[in-house]
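Everything on this sheet refers to the single structure shown next.
One chain of protein is taken out of this complex; the other chains stay put.
Chain IDs A and B follow the sequence of writing; residue 1 opens each chain.
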Amino acid sequence: MDRLLGLLSWGDNGWGDELAAGAFVTISLALATLPFGLALGLIIALMQRSESVIARSIATVYTTVFRGLPELLTLYIVYFGLQIGVQKAWAATGLPGRLDMPAFVAGMIALGLVLAAFSSEVWVGALNSIAKGQREGAFALGLNKPQTFRLVILPQLFRVALPGLGNNWMVLLKETSLVSVIALPDLMFWTGRANVVTKEPFLFFGMACLIYLLFSVSSAAGLSALEKRFSRGFATGGRR
Amino acid sequence: MKTMLRVAAAAALLAGSTLLAQAQQITEIKIGTEGAYPPFNNLNSKGELEGFEIDYVNMLCDKMKVKCTWVAQDWDGIIPALLAKKYDVIAAGMNATDERKKRVDFTAVYSRTPFSFIANKSVSSNDISPAALKGKTIGTQGSTVHANYLEKYYKDSNIKLYPTQEEANLDLKNGRLDYVLADKLALNDFVSGQGKDCCKFIADIKRDPAIHGPGVGMAVRKEDTALRDMLSKAIEQSIADGSHKKIADKWFTITILAD
Partner (left out) sequence: MNWCEYPGAWLGVEAIQNYGCRMFAGLGLTLQLVGLSVGLGAIFGLALALLKLYGPKPVRAVVTGYTTFFRGTPLLAQVFLVYYGAGQFRPFLDQIGLWIFFRDAFFCAAFTFTLNTAAYQAEVFRGAIVSVPRGQWEAGEALGLHRIPLFLKVILPQALMVALRPLGNELVIMVKSSAVASLVTLYDLMGATRLAFARSFDLSVYFFAAALYLLIVETIRRVWGLAERRLTRHLTHA
């Protein structure tokens, strides 16, 4: 027992500080991906609902591809493929030196692309749910299209989309575990390395599960608090 | 779909093409290693890389007066990440095989060690012929010379490939595997340490030059010829002046430059 606790201790002989550092990378990656993925998802959703056939087809192809590919595969393709593309583009500009895409950014892009595909569905649902009357009312007040979107639709959008986006967040949190394959020292990476050195898989993978669980459970609590806050002043037809 | 794949194939081809002019003076090198292959390279509980290759290459860097930084990269992606310029050199116990030379160049050899089978202590026969191991489960790390060797000669055995060598060792200890094939010195660490109650050496294999190549070198991108030559020169010098041996003796009890 003492030996096992020693393995989890802080400092040079234990893996506690490494796991904590990994957990920090996991949570930073998820947080950094979130705004990027959600914003891209909203753009895709707006394209999905646009009148232009081209925009709609692009959106459909995009969501089909990124919802259909295993995240592990997307990660490999972005990490290795995009890096080469980026460098090629950089060289084509004739600028000196080279543009390096850090693993963190590659992870962010790959996870963000997937998040955008899934969150676009939530956005579309939320956009559809906002009554047409809202838009007509805004036009009647003399607001133009962008103004209507920014001042009338967007504030309501978050409230409606929140539960779905909350689910997206929980999925994202767990998907970060795949980035260890692209040399990003996240929680799963350090857990694997600790297992390699100590040969105590149950202890370390169990510990990793508990840490992820902690993130998930506290996210769930945070999300329900957020949902309550966003629903302030909104009559929920007796569903309380 | 067809177009998509064509584009993909074109993108893949670019990986090999050279994009950047060679810098005149090399002052900084980024080195990629696996960090899961003790005692050659390993990430320890301090979160630091340690091992023969770390000490040895750092010594070379001092001598060449270049600043070296290390990156730990999982084995599976170690060559693709070199090609994607995540680092400039691989020092990770990588044998300079013909298969790899299609994609990367190798420096002079700095380590050439025997390869061995280990097994559970209950195994009494030292026979490692493919016929004797027919139907047995053999494990090793994927994308290695050992994986290729098993595939070529041990067709009737059940071959299992792992992301790291240590995971194969762990599964031998657990009893999922009957045999493990790997570098003798890496296995020695396991057999005399965590695996001392379960496992033992069975026998060394005969090298197959077509598969194993001349030994372990550092890998660089094909276009980085100046870097390759600089490293090769430093390696040859260190072997001549005994500084290679000094570091090797710190980590190993037998020579790592066997014939």
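Going forward, a contact is a pair of C-beta atoms (placed from the backbone, for glycine too) under 8 Å apart; a residue touches a chain by one contact, two chains touch by 3 or more.
Quick caveat, the model's predicted, so the values are computed rather than measured.
When the full complex is taken into account, the listed residue touching the unshown chain is B:D171, out of B:D55, B:D171 or B:E223.
The omitted chain makes contact with just one of the residues A:S9, A:S216 or A:S231: A:S216.
Only one residue from A:G11, A:P35 or A:P70 touches the chain missing from this view: A:P70.
Annotation for subunit A: contacts to the undisplayed chain at residues 64-65, 67-73, 76-77, 80-81, 170, 174-178, 188, 191-192, 195, 200-202, 205-206, 208-209, 212-213, 215-217.
For subunit B, the residues touching the chain absent from view are 1-2, 4-6, 8-9, 11-12, 15, 76, 79-80, 83, 99, 102-103, 139, 142-143, 160-163, 167, 170-171, 173-176.
One rule holds in what follows: only the chains that are shown with their structure count from here on.
Residues 8, 11, 14-15, 19-20, 35-36, 38, 42-47, 71-74, 76-77, 80-81, 83-86, 164, 166-167, 170, 173, 194 of subunit B touch subunit A in their complex. Every residue of subunit A that touches subunit B in the complex is listed here, in rising order: 7, 12-15, 17-18, 21, 76, 79-81, 83-85, 87-88, 91, 98, 100, 103, 180-183, 185, 192-197, 199, 201.
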